[in-house]
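Missing here: one protein chain of the complex. Every other protein chain is in place.
On to subunit A.
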Amino acid sequence: MLEACVLATILCGFFGIIFKKNLVMKIVSMDVMSTGVISYYVVIASRDGVFVPIISDTKNIAYSDPVPQAVILTAIVIGFSIQAVMLVGVMKLSRDNPTLESSEIEKSNTP
């Protein structure tokens, strides 16, 4: 069930990238998609249990798998930095293209 919701988020983001006209909205959709991917990692990590794997007194409880979570941290940072870079680019574009419609920008910038 949770997995289905996560996959639906990924798909929503993907279709948003295709169907949204505004460049900023496209970037936001990309963020939705990457949120979906990140939560998928978290879902996979919590297959065996949901307890944080930290040394404590309680014994024999179902720990969640730390590896996917550790790994996705990198992807979060990368996704965030890519978005920052893209938004800076869009800001620069928006000075000359008040609409920010990707098809208009594309038309005026392809030879």
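Just so it is clear, contacts are C-beta pairs under 8 Å (C-beta built on N, C-alpha and C of every residue); 3 or more make two chains touch, one makes a residue touch a chain; residues count from 1.
Just so we're on the same page, contacts and distances are computed from a predicted model.
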Tell me the UniProt name of the left-out chain, picking from "Cation:proton antiporter", "Amino acid ABC transporter substrate-binding protein", "Thiazole synthase" or "Aspartate carbamoyltransferase". "Cation:proton antiporter"
Pick out which of A:2, A:50 or A:85 touches the chain that's been left out of the picture. A:85
So which bits of subunit A touch the chain we can't see? 10, 14, 17-18, 23, 26, 30, 33-34, 37, 40-41, 44, 47, 67-68, 71, 74-75, 78-79, 81-82, 85-86, 89-90, 92-93, 96-97, 102-103, 105-106, 108-111
